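The structure's right below; bear with me while I get my questions together.
Every protein chain but one is kept in place in this view of the complex.
Note that the chains take the letters A, B, C and D in the order they are written out, and that residue 1 is the start of every chain.
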Amino acid sequence: MATLLKVDRLGISFGGLKAVDGFNVEIEKNELYGLIGPNGAGKTTVFNLLTGVYKPTNGQIVLDGDNITGLDCEAISKKGIARTFQNIRLFSQLSVLDNVKVGLHNTNQYSTLDGIFRTPKFRKVEREMDEKALELLKVFELDGYCDYKASNLPYGQQRKLEIARALATSPKLLLLDEPAAGMNPNETEELMNTIRLVRDRFDMTILLIEHDMKLVSGICDRLTVLNFGQVLKQGSTQEVLHDPEVIKAYLGD
Amino acid sequence: MSTMLDVKDLNVYYGVIHALKGISFHVDKGEIVTLIGANGAGKTTTLQTITGLIPARSGSVVYNGKEIIHTPGHQLVSNGLAHVPEGRRVFATLSVYQNLMLGAYTRKDKDGIEATLKTVYEHFPRLLERKNQMAGTLSGGEQQMLAMGRALMSNPQMVVLDEPSMGLSPIYVNEIFNIIEKIHESGVTVLLVEQNANKALSIADRAYVLETGKITIEGDAHELSNDPKVKAAYLSE
Amino acid sequence: MYKKQLVRNDEVAKMMSFISYLLNGLSLGSVYAIIALGYTMVYGIAKMLNFAHGDILMVGGYTAFIAFNSLGLPIPVAILVSMVVCTLLGITIEKIAYKPLRQANSLSVLITAIGVSYLLQNLAQLIFSANPKSFSSFVPLKPVKLAGGQLTISGETIVTIVTCIIIVAGLVTFINKTKAGQAMLAVSEDKGAATLMGVDVNGTISLTFAIGSALAAIGGILLCSAYPTLTPTTGAMPGIKAFVAAVLGGIGSIPGAFVGGIILGVLENLAKAYISSKLSDAIVFSVLIIVLLVKPTGILGKKIMEKV
Amino acid sequence: MMDRVKAEKQKIFRSNMITFGIVIIAYIVVELMMQTGNISSLFKGLLVPLCTYSILAVSLNLVVGISGELSLGHAGFMCIGAFSSATWSMLMKSSGMPEGMRFFIAIVIGAVTAAFFGFLIGIPVLRLKGDYLAIVTLAFGEIIKNLVNALYFGVDANGPHFSLEDSMHLNMDGGTIIIKGAQGITGTPKNSNFTIGIILLLIVLFVVLNLINSRTGRAVMAIRDNRIAAESVGLNATKFKLLAFTISAAIAGIGGALYAHNLSSLQALPKNFGYNQSIMILVFVVMGGIGNIRGSVIAAVVLTLLPELLRGLSDYRMLIYAVVLIFMMLCTSAPSWIQYRDRIMMSFKLKSTDGKENK
Partner (left out) sequence: GSSGSKPAATAAAGDTASSDGAAADAGSASGDLTWKIGAQGPLTGGAAVYGTAVINGAKIAIDEINEAGGINGYKVEYQTADDEHDQEKAINAYNSLKDWGMQILIGPTTSAPTIAVASEAVNDNMFLLTPSGSAVDCTATANAYRVCFSDPAQGAKSAQYIGEHKLATKVAILYDSSDVYSSGIYEAFVAEAANQGIEIVDTEQFTADSKTDFSTQLQKMQASGAELAFLPFYYTEAALVLTQANTMGFEPVFFGVDGMDGILDVENFDKSLAEGLMLLTPFAADADDEATVNFVTKYKEAFGDTPIQFAADAYDAAYIIKAAVEAANLTPDKSVDEIGTALEEQMKTVSYDGITGSGMTWNENGDVDKEPKAVVIKDGAYVSAE
């Protein structure tokens, strides 16, 4: 299988604190990969480095053969990484549909003038966007809410909408930061199915952070455990979850 | 056992949205009571109404024998009611230490505050490590610990907790529940809202199930955790 | 020899005039600073741009004028009366016009503040007429002459700077050392969470307005003492300049307001002296822009990190 | 679900049509009144200003409401539009160019010059946030006013002459001085009229409303709602903010051109091009509802008319205006008032559907 993401000795410090240090990972195409670790271990920071929110102080990130180290968010998104956020970041005043359509911004294009003068191109592309967006929303059973304001959705729905929006950018790699946070077990179960579905249906590679071990052990192929910014353990899910060091640092008993 | 908190027929609106539709429940002194329910059921709204962050349209909330429905939220803290809010709400540009000291805002006993601070640091050593870091730059889980620690600083008789385990690593989820039990053992009454219903029911005395603004099931925590309806809707096997 | 002497004299003279421009700047700057302190207090805690601050200052000026000139009260009493009037005014305005909008969009409060500003100006005009009044200085100090009379520092300048420093020190101590100060910090961050800490949010905001308005009264008196013309629009332009000063220093930061005010005053006068007196506004504002581009939260402003 | 999406589009379309309809109907009514002579001089004189301020309010709403940035220097762009267009008209006054053509080009010049400055100013300014951005725009507005007040411009046989000193420093060899510092420009042709004002307003509304409901507008609003998330889906935040800012400046320039050609004399006073004016425009935007374009137009009209209607109160006019301003703000924005309003509304349409209300 081909490697999609290769991260080498990635690091960043805040002041004196080495939040991430020498982080390595290789993710195969179509893999469901988990990133776990105690609170404050640096998981979200890894995501921020991968998506260009922070610039790494050292190390390199290669996506599908492209060195994307040091690019900014916008460029990285165009290269094919999309993400969700630990604390939900939706376009709160826009409708659910429009949130997804913003995600489609770079894949379905027409010029500002087309928009102002409502040219046939505008109509055509808008229609395509509507169709695609609805299709995506349907995957997450959100199509019924398409005309709701995003901020009026219940919490769980908001998380799903974030994933839909990320998928709209047609990424190669999808990063999910604690997708199940704030969901009850039933909802989590549903979410797991959705994530699997996304992987299969969109042939997606997914890297996710999660504290819910049921989800992690349920769907992840492989795991990396971070501790104090460093890789503590890497390997297949079962192997990692039974590692005594991991149990001691993260899982408890 | 005397009643600590008695909520009767509470109605709350967000504009035209009827969020709480006449709910009633009570928490006795020394109890752990948990409120479970799906997203958007109104759990947070309930807690926020009790501690005066949201005004109620009608109904009554009696705390320690006193009607508090119209008491301004800030006065409840000095009466021993603390609230760990949803979304942590730490003071982002203040240091961890300053956050904790604000938790003790209503207290005047210097020594007592010192002692409490020590226990909080014992519960959450990470906070001691980071005591001068700006709270806004803490990781999600660290912020959750801070929110909890801050509430404890007021030395409350009763705490209401809104999803305290959200975003915590498994080790800390266990730890948080241990801490809740410890707090409880030290005589504090607890009203707990949790998505992790398994855990919540395991430490609670009694529980209520909230569905779209109404209480639909109530009872002994243990019994509820065996109730097939609850099991199906809220628990994992 | 003789020529050299001349050159040196010339240089001394240049130096002297430079110093005296600097002093003019300090004088103006310290007045801006004192007004900016009130601005920054209210902004920092209540998170609103109180565009009526300059007008409260004007009320302070008129009150002091009446107390002193018309009623013949002694200076300290007149100052006190002015402070009390402004404090009450500030609290009342907050209760009636701003408090109902606390949950609303922050622009709504801004607009209301503008309404209040119009209201105060027009009320003042109805009561006192638009005719200017000459304010008698409340500063009994004689000007200090230095360097053989080549440099003069007015009593107003000295008093303003000293007052300003005292207020800055006082406010910083107040906020860092007292419970009420901590409460202000909490309120400024998150009103809901502050309530959960047991902080009386309304009371804290009232207190903030009270302090801010009392400072406005002092600012008004010092402004009018140094630049003694009093009209219903006296507060408008210094109000805006002080707002600029507060931002320059880092809005919300108390030492920042002081630094910002002084810098603004000095800059304004140096620009007048060495570049162009008609373009001094443009120059001052350009510097402000440059500073903010280099340091987007002002000179002493807290950098706000948004954690992702 | 496609029909729900279509319905939503239909709703937006209808709402836009209502906006245009209101403007057009207002135009027809006023024209009829004018034809039949049923109109006061005061009102007649206000027609062009009403268009001007509506245009300015729409312009600012694009920045404040849609792009989510607080600008307190909009009068500066209006000032640039006014002076650049008036300068052109003065230069061409005796060139024999047809008046309509000349005015049309004047408006374009006003828009383009203002847009140019908007772009230039936007590059550094839009890096700032919130109130810092507000103060910097305020500063720019004041700089523009200050510079215009110091600007002398004339043309003679040797070409154009500029000075920031005084007219003597222009070193003119005969010729005419067009901009005379604080004395500004006098003798601008009075080309603006109600019809042109309405046409411009309709064009501006067309551009802005269509922009908002297009890919570009969505991007701008997405960046407003959450910049980091917007960047994470591949939007260039700076580019879109700058775009909105520049278009807004251009529209303000159009407003300025309309303003300049409605008065024979143009001076940059604090009242018309200072921060007070910027704030006045902001009042229209906030009063009309942030992000609500139709509201901006209505608020601009109401609040421009209000002080004129209050003229009968003489001395108390501005006092009452201030009180009304505060009162209206409380009415439209204070949650306690709104709740009261909602409660009354609810008692009318008791228990309609539950979920729909979430929208």
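The rule is short, and it goes like this: a contact is a pair of C-beta atoms (placed from the backbone, for glycine too) under 8 Å apart; a residue touches a chain by one contact, two chains touch by 3 or more.
Nothing here was measured: the structure is a model prediction, and the numbers come from that model.
Considering the intact complex, the chain excluded from display touches C, D.
Among D:91, D:108 or D:269, only D:269 touches the chain that is left out of the view.
Among the residues C:9, C:105, C:129 or C:178, only C:129 touches the chain that is left out of the figure.
Although one chain is not shown, part of subunit C still touches it, namely residues 13, 17, 20-21, 24-25, 27-28, 65, 69, 121-122, 125, 129-136, 143, 152, 154, 223, 227-229, 231-233, 236-238, 265, 268-269, 272-273, 276-278, 280-281.
Annotation for subunit D: contacts to the undisplayed chain at residues 40-46, 49, 142, 146, 149-150, 166-168, 181-184, 186-187, 190, 259, 262-272, 274, 308, 311, 314-315, 317-318.
Everything that follows uses one rule, which is that only the chains that are shown with their structure count from here on.
Rounded to whole angstrom, the centroid-to-centroid distance between subunit A and subunit C, based on C-alpha atoms, equals 49 Å. Computed centre separation for the pair subunit A/subunit B is 30 angstrom, with centres defined by C-alpha atoms.
In subunit D, the residues touching two or more other chains are 228, 358. Of all residues in subunit A, those touching 2 or more other chains are 44, 53, 85, listed in ascending order. Listed in rising order, the residues of subunit B touching subunit C in the complex are 51-53, 72-78, 82-83, 85, 89-94, 98, 101-103, 105-106, 134, 136-138, 150-151, 154. On subunit A, the positions that touch subunit D within their shared complex are 51, 53, 72-74, 77-78, 82-83, 85, 89-95, 97-99, 101-103, 105-106, 108-110, 112, 114-118, 122, 125-126, 129-131, 134, 137-138, 143-144, 146-149, 152, 165-166, 168-169. Across the interface of their complex, subunit A is touched by residues 1-2, 4-5, 7-8, 206-207, 210-211, 213-219, 221-222, 224-226, 228-237, 243, 291, 358-359 of subunit D.
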